[in-house]
Every structure is written in structure tokens, then in C-alpha cells.
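Data first, discussion second: the structure below is written as C-alpha cells.
As you look at this complex, bear in mind that one protein chain is not there, while each of the others sits in place.
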Amino acid sequence: MYNVAIIGAGVIGTAIARELSKFNHKIVILEKDNDVSNGSTKANSAIIHAGYDAPYNSLKGKMNARGNLIMGIVCSELNVPFERIGSLVIARSESDFETLKGLYENGMKLEIPGLEIIDVGKVMEMEPNLTEGVIGALYAPSAGIVEPWELAIAYCENAIDNGAELRINFAVREIQKKDGSYLIKSEEDQVEAKYIINAAGVYADKIYNMVADSEYKIIPRRGQYFLLDKEAGGLVKHVVFPCPNEMGKGTLVTPTIDGNILVGPDAEDLDMDMKESVNTTYNRLGNVKNLARNISDKIPYKLNITTFAGLRAEPDTDDFIIEESKQAKGFINVAGMKSPGLSSAPAIAEYVVTIIEEIDGSLDKKTDFNPLRRKRIKFEELTFEEKNELIQKDSRYGRIICRCEMITEGEIVDAIHRSAGGRTVNGIKRRTRPGSGRCQGGFCGPRVMEILARELSVPMEEVLMENRGSIILTGKTKVGG
Amino acid sequence: MNYDIVVVGGGPAGLAAAIESRKNGAESILVIERDRELGGILQQCIHNGFGLVVFKEELTGPEYAERFIDELSRENIDYKLDTMVLEINKDKQILAMNTVDGLVNIQAKAIVLSMGCRERTRGSIAIPGYRPAGVFNAGTAQRYLNMEGYMVGKRVVILGSGDIGLIMARRMTLEGAKVLVVAELMPFSGGLTRNIVQCLDDYDIPLKLSHAVTDIKGRDRVEGVVIQKIDENFKPIPGTEIEYECDTLLLSVGLIPENELSKGAGIEMDSKTSGPVVFESMETSIEGIFACGNVVHVHDIVDFVTEESRHAGKAAAKFVLEVKADNNKIIETEALSGIGYIVPQKVRINSVDDKLSLFMRVRSVYHDAKLSVKADGKEIYSVKKMHLAPGEMERIDIKKELIGENVGKLTVEVI
Partner (left out) sequence: MKETLKEKEMICIVCPIGCHINVIESNESEDGYEVEGNKCPRGKIYGIKEITSPTRVVSTTVSIENAFLKRLPVKTDNPVPKELIFECMKVINEVVVKAPVKVGDIIIENILDTGVNIVATRSMNEIK
């Protein structure tokens, strides 16, 4: 029996797991997919918002402000790259400008550091590639960029290293209320836990319905993106937003932490039964291009390396839902994590711990909690001497597997064998980036599969791209091996 | 480590360049190859049709490669396998790495760039839909099938009728898969006619011109592909959707010269070819750095890669032996109407031996047309062509004396 079962291994679930692993709690994370960080966490704008946007008196506002504030510490403990490149919300009309003022006022109440309304001259100096017609912008220097899936993976790895358990391919089908605990069942397995934390993203309402009549609905709001080659790097140097509207913060253009340029998203509310619809569509991608012209008319789409879509978990309550259910004791909803969910994750994790503390009484702090994640070697960033020293110790660091991103075999093997390690081609891609570059795995794909098959001792035909069913090779040719 | 000539890439271009530079007197030569064997992509091109120009017989890719690999070892030319070149610079220093030597600096007197090309991907043409397993670049699938012995799928749609797409349609069929259709964006095929006949018609595989893939279905593995007719602006025409139930989509949507190293060295690039700007000797904008094969422009016939690379290898040897090119008179070449690009982009006329070879591709299909070469606007040479197509590279040889000495610009156009 576990103290806490967390449903959903996105950035919210894993952040909570890591925060709870500071205490003497038996924790299990249940993930329906074949890897952590596989839902909304893997497909979003990858931005740590400054926090001026959500109303100062909302949970979203408070969580975002605090999340941004402590993100630097979290990322340095977890060895996750994070850069405060700053953001600009640009105004193209007087009414836009009024909106900026409102955002500024709101931000001041939340004590967002360094907020400043700047004039067109300053804007164009900071971002010379914007479409003409800008009249001013709200500059927020504390906004940053991060790899969201890496943050979730790091949270999970650190939680596991501090005693938490992870069960992948555990799709919750049924939850039975028992005396003082819950029995959580998947098709093949079951676990029992005193508390449930529902961090199931777009499925949070469905999970909640297993124990109560859900008071909220989660609408899958789809956003589509273009990701451009590093050659487009420098097009913009900050996160550049248009003025926000009722559907969200608008279609933005931003550098990514890896040096690519990201363009998107649009916003499209899907039917309630379309919670797996992460497909892009011809018309909507065209729409993103149109919308992004409000930011820059110099976006080089010929350098596009991939397009993708993500689903935001849009609650019909507007604000985040972070509370113990009134209908089901010990069942804590952490739902409606649309933007700024990623930015708020560290703060939400702290907040959830206080909720549990309130229910359970004071928590017993571990003395041996290790906040540090084992450093991930990024071979390309080492010096000449460091590289040679490493190759001498482990020659696998001398073999480049991904020529676009310069990833060595050593890095891939390490990514497989860490806690919450990568077991799939996409899992490896999220952890060390082979296949994220311009050839999109054309050259390195077969090599990565070979390494996965060898390290996991499975035949090549069983190596998956992502979830169960995502087989890559359908069999052998000929007879024999 | 010091070498007279370092050749980056051990495919057909690098092999021919290395051998030819040895034959022209270069002493110490090193070929660096990132794969585990020499031969490059030829090793996975197991079909025949190679060698008609160079060997006057029809060979398969591996046979063609083996002849050069054998010659390389007869010439005692050094090579390193499983070795990645990370960086080159204008001073002809090369930073390379493998598991045995670690990271090493190599100083060369001359460098030959022969890194080849890579395939354009799904992302580069932004095909909408899900992102499941089962979407492969045709060349990646070819490697799995022909070298590693794995099937990539059972029911297949192929986008792109370039030669790799056509060849893979036949290969997948021979290995027991069902190829449902080959769709092509352009109103004409980019592949050789013989491949359309022998790879598609022989097996009753339909070819749909002016069609794009507009949706990919299936969350885990491909479950279906939708193709749609496109108008002259490449916009899908509503109502023309055809959905194929299939588990695989192969993409053969073009090749891009792989020039990250060239750009890193600061070599001048040609946006039309995506390769370096080269002189008549295949020398790039950096003196002593030469380039040849698909890294310069994408070829359709390996025999032409060999010829071009021999030319580059010879020039690299000359450079090392301090026979400098005469820079006095530089003629620029320019592609005019109907021509996509011309290689070389620059000609040092005093360094041309007896004839100048111009390589180019036309933009569209022409019948009974003429390629006209003009020197500063005056026609100096023309050749009639019954058939011209973008899929087939054209070559024009012009006698040096026809060009004359005081010419500023050489142009080619389709008339």
C-alpha cells in the first residue's frame, strides 16, 4: 500500500512526486503511456512565463509568479537547462497598448520583477525582425525557456532516486473507494493508496468521474506548431507574443533552449472525445502561419524540421483546480493545467504538499533526500581535454550517432539506464536529442534502434517508437536471422 | 597528424577523388568515413544501372563501390572508419573523432569535401496529420531492407517519384509488401523513365502526379494516408481526397547537400544548389578546399559523381604539388530561363585545360528544345535536345577556344 498515488507523469505529476519524495512517503506515479512526459508536457510552447498575465487574485496568477521565481533553483538542482531570455508582448494598436497597461498593472500586483513598457524604438532594437507596425511592448526580463519534457523527466528521475516508484503503461480504468484508501486498477494491474493526486492532464475529469460526479470538465484545446532548424536561430532573441485574447496568449515566436525557433500555437477547442487528437491539419497549420505574421514576416518556413500539435487541458472553470475533493476524501485534484501549467509546476508541487500536510498532519521529512540529479553529460559542450578524457574512460563517447545534434553513443546509453530512462526511440530523442535535428532520425534512427535493442536485450522488431503498438520494423526479410 | 590531402567522406565521390589525387602525385592521403565501411549510400543501392559511363557495363551499387574500394587499397591510401569530422577551418585544420583515437586535430595541405547529401523529411514539407511510427524516408527504409534485413511495413504509400521512391516501390513489392500508390507533387515524375516502367508499370503500381499527402492517420503506427490533388499553386483541391488504408508511408521528396562543415569553415554557398560555389577545378571559395559529388549538387547518376570527383582529386593533387590556379580572369556562370542552376559557378579561364564542362538541371520538362550557351550575351554554342527533364542532369562540354579570354559571364538557357 502506498501513501500517495499520483495519476499522470506529466510535468505536474512528476513535480509533485519529487516534492513529496522529500518526505517519508511511499509514492507511486501511474502513467498510462509508455514513457513519462508524453502528454501535454511534450507538446507546448516550452516557455516559463514571467507571470503578469493571469489575474493577480487567481490561483494561476499566484502559482505562475512563484513558479517562475523558483524555477531557476529547481533547474539547477535537476541539471535542466533553463534560460531567462525575457519576453515581449507587442502592441500594434491603441487598444493593444491599453491591454499592455492592464498586464503591467496586474504584474506589478504580483511583484513580477523588472516589468517595463518600452517604446517601438527599443522594441525594434531588441527584435529587428518583427513585422512593421509595432507601437510598443511589455518587456518581462524574467520570462524563460526550458525543455518541458526534460524538466518532467528530471523531476521523475530525481523522485525515483529518492524512493518514488513509477509504473508506465498503467492506464487507470477503475478506482474503488475502500475504508481509508483507494484501489486503483488498470487492465492488468492494481495498486492501493491512501491518497490520490489526480494530475491526469486532459483526462483529469474522466479520472475524477471514477470517484465522484466531476464538478469540472477538461476541454482539449489543440495548438499546432512549426519547429525550425537551428539555422533560423537568431530570428528572435526573446519570447515574442502578440497581445493576448480570450483564446489565450496568442501565436508566438520564440527561440527554444536548443537554439531552434518555435512558431505557434493556434487555439482550437476539440470535442470531449478527442483527447488523443494530437494530429496537425493542413488548414490549421496555414492558420498558424497567418497568425505568426503578426509577429514576424521573415519566418523562414523552408527551414521547418517538424510540425506538431499539443492539447492544452482547458478547464471550464477557467482557473487551476488544486484542492481536495469535497466528495471524495483524500482525492486531490490538480487539474486544468493549461498555460501557465509548466511555469507553475514547481509552485504547484509545493502547494500540493501543503494540502496533504493539512489533511494528514505534519509530514516527516527525510534526512537523506538528495535534491541533485546526476549530471547529464552533454558531450558537445565539453572542452577538448574533457572530451578526450571521457573517451579514454568510455570509448562510446567517441562515437557520434546523431550527426545533426552531435550526440554520442555514450550519451544514449546513459539515457537508457538512468532512473525513468528512455526505452523507446522517441524517449531517447526527448532525453538526448538524436533525431531532433534536421535529418529527423533519417541517419541515426537505425543506429539508435540498434543501441536500444542491445541495451534492453530485445530484438530490433520489438523496439518501439513511442507507445505500445508503435512498432517500427514489421519483421525480417528472408529466412534466417 | 599531418596529411597532404584529407578527403571528408568515403562514398563514391570521396573514393574517386582520393584515388585520382594519388594517381596525380599526391603522397599522403587520408579518407575519413563516418560509417562502419566505405562505399557510402551505394552499399544500400543494390539495384543495377550503375557504371554505364565509367565502366561501360551495368553494375549494382555495391559492385560499383567495391571496384573503388579495391583500388583504394591497391593504392595504399589511408582511411579511417567510424570517424566523424566535427569541424574544419579555413587553415585546413580538421577536428575528427572516433573511439580509438579520441578527438584529434589533423592538418591538411588540401581538403576534399565529399559528404554527400541527406533526404528531405516529412517536416521539411510539413505534411499534416499524426506522427506515428511507419513514416520513413525512403533511403532509411532502403537501408533497413537491403542491409539490415528488416521489413518496414506491409501496405505502403510512397510520396515522391524520384528514383529512390521508384526503386523502393519495386523492392518492397519483391519482398512481399503491397505498394498501393506512388504520389508525386509535381505534374511530372522526377525519376528516370526506365524506373517508372520497370519499378511501377511492371508491378501495376499506379503513379498519381500532382498529388500531395494531406493527412496521416494512426496514433501509434500509420493506419491510413490521405492524398489529394493539388492545383498549380500546390494547394490541395477540396473533394479530391483519396484515403489509403496502409501501415507505411515512404517519403522520397528530395535530397539536400549536407554542408554543415562547409558552412562552418566559412565557404561561400550557392542557395540554388545548397552546395558550395565552386570553380572549374571544383575548388571552393577557400583556396585548397575542394568539393565534389552530391555535397556540391545532387546528381542522378553516380558515374557523373565519379567524373566530377576525379576532376576534383586531380586538382587537389595539383594544389598540393604547388601548381597554382591562374586567378587572372574569372568568368561567372549564370542560369537563365529554364535552367535551375549551373556548376561550376565560377571559371578561371586560364586554368581550363582544353574544354569546360558545365553541369545543370532544367526546371521543367521540355521536348525538342535547345540549350544555348552565351558568352556576354552572344551565343557561342548550342545543342539540340529531344528531351529535357529536371530529373536528368545535363552536361555541356565547351571547347576552351570557343569561350574566348575576355568574357565576363557565361549563361545557359533553354530555347
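Labels for the chains are A and B, by order of writing; each one numbers its residues from 1.
FYI, a contact is a pair of C-beta atoms (placed from the backbone, for glycine too) under 8 Å apart; a residue touches a chain by one contact, two chains touch by 3 or more.
Quick caveat, the model's predicted, so the values are computed rather than measured.
Trainee: Out of B:74, B:194, B:235 or B:409, which touches the unshown chain?
Mentor: If we include the chain that is not displayed, B:194 is the one touching it.
Trainee: Any idea which of B:27, B:91, B:202 or B:353 touches the chain not displayed?
Mentor: Touches the omitted chain: B:202.
Trainee: Who touches the missing chain here, B:1, B:174, B:336 or B:383?
Mentor: Here the residue in touch with the unshown chain is B:174.
Trainee: Touching the absent chain in the whole complex: find that residue among B:28, B:60, B:357 or B:382.
Mentor: B:60
Trainee: Tell me, which residues in chain B touch the chain that this view leaves out?
Mentor: Where chain B meets the chain not shown: residues 36-37, 43, 46-48, 58-63, 65-66, 146-149, 171, 174-175, 192-194, 196-198, 201-202, 386-387, 389, 392.
Trainee: Even though one chain is hidden, which residues of chain A still touch it in the full complex?
Mentor: Those residues of chain A that touch the unshown chain are 477-481.
Definition applied: only the chains that are shown with their structure count from here on.
Trainee: Contact residues on chain A for chain B in the complex?
Mentor: Those in contact with chain B are residues 226-227, 276, 278-282, 284-285, 301-302, 304-308, 384, 387-388, 391-392, 395-396, 398-400, 403-404, 406, 438-443, 445-446, 460-461, 464-478, 481.
Trainee: What does chain B use to touch chain A in their complex?
Mentor: 34, 82, 84, 86, 97-103, 118-119, 121-124, 126, 128-134, 137, 139-140, 143-145, 148-154, 175, 214-217, 219-221, 236, 247, 260
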